[in-house]
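Below is one structure, written out as structure tokens; comments come after it.
Omission of a single protein chain aside, the complex is shown with its protein chains in their original locations.
Showing chain A:
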């Protein structure tokens, strides 16, 4: 009987412990962060957080302000987080934060020494997206919501995760940043900037003729942890091809004028769009007579998404011309990013050094210290792209041609 009583007491106690009631933090005690901006001003960290008001985010809730913005300062990020409690009535909770935006000045000063807090603390997620605010303060971008998301943080995350539809940027998370940082010392982050657009909502246009939207496009190039410059959207397409990270997107190109069997191939000035189904890039390096030569081979499988040139895509020769023109465009993307990396930045964030590290360990031991500044800019490269157009969608002849009478 005594044993049973003791067992019941122990089980009851365990029930209390196992429900995680001890040390629990209720929802109404937390300041749940959905986005963070980090800037530096007067040698102080400026930490800006978008904090959600939980009841306001419920569907159909009439509360207009779904979030509040909390700004605090400190010598370190951790201190800035804690200092927020001096002016904000809840302790900030970072576990649901999925995006951090670095102001340009902050990124130029070097982010490595500061963001250790995100790794040390168990609360923030390793899958936190990181972006650089091009030409702007990070806090200027928080609060802009031109999408259907309930908060600007969610809006921003949506934009980042859309990268697979264009390949014009990169979605880099905290742990990925450190992976590239330790591997190459030259990580790359996505870029976000404000863009003014004409207001098309007729209800609003009378008061405010324009609206501000966020644009996530391009890449922020780092030397170690300091921002060095930016890649444009087109350069990022080349970058993603080079690093074999193309998940999707479009290649827009012109099929050059020409005739096959006296039939016009294309009318110059109009574009053809290839939608990427899959892409694979293989890079190989060779050292011939002391000169490093890089071979880049891209194989792309695509579907003809849009065709405004009047191409007879059912003709094999025309199909080949389209594929060739698409390959040329991709070669151009790659050459552009290679030139910028080699000549302008002199930063190898294209993972080429890793090829030498793998294939020529002895050579790598000799040249590793001089790689970025002296060796990498002089690398000769050859790009070979093979495009395979496997689909043409639901039509096989564009509407500007009459089937059977194409000229």
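As a convention for this text, a residue touches a chain if its C-beta (ideal position, glycine included) is under 8 Å from a C-beta of that chain, and two chains touch if they have at least 3 such contacts; residues count from 1.
Convention: contacts and distances are computed from a predicted model.
Undergrad: Looking at UniProt, which of "Aldehyde dehydrogenase", "Cytochrome ubiquinol oxidase subunit I", "Peptide ABC transporter permease" or "Spore germination protein YndE" names the chain we cannot see?
TA: According to UniProt, the chain not displayed is called "Spore germination protein YndE".
Undergrad: Quick one: which of A:127, A:195 or A:390 touches the chain that's been left out?
TA: Reading the full complex, the residue touching the unseen chain is A:127.
Undergrad: Among A:164, A:183 or A:384, single out the residue that touches the unshown chain.
TA: Going through A:164, A:183 or A:384 one by one, A:183 is the residue touching the chain not shown.
Undergrad: Kindly note down the residues of chain A that lie in touch with the hidden chain.
TA: Counting only chain A, the missing chain is touched by 17, 22-23, 95, 122-123, 125-127, 173, 175, 178-180, 182-183, 354, 357-359, 361.
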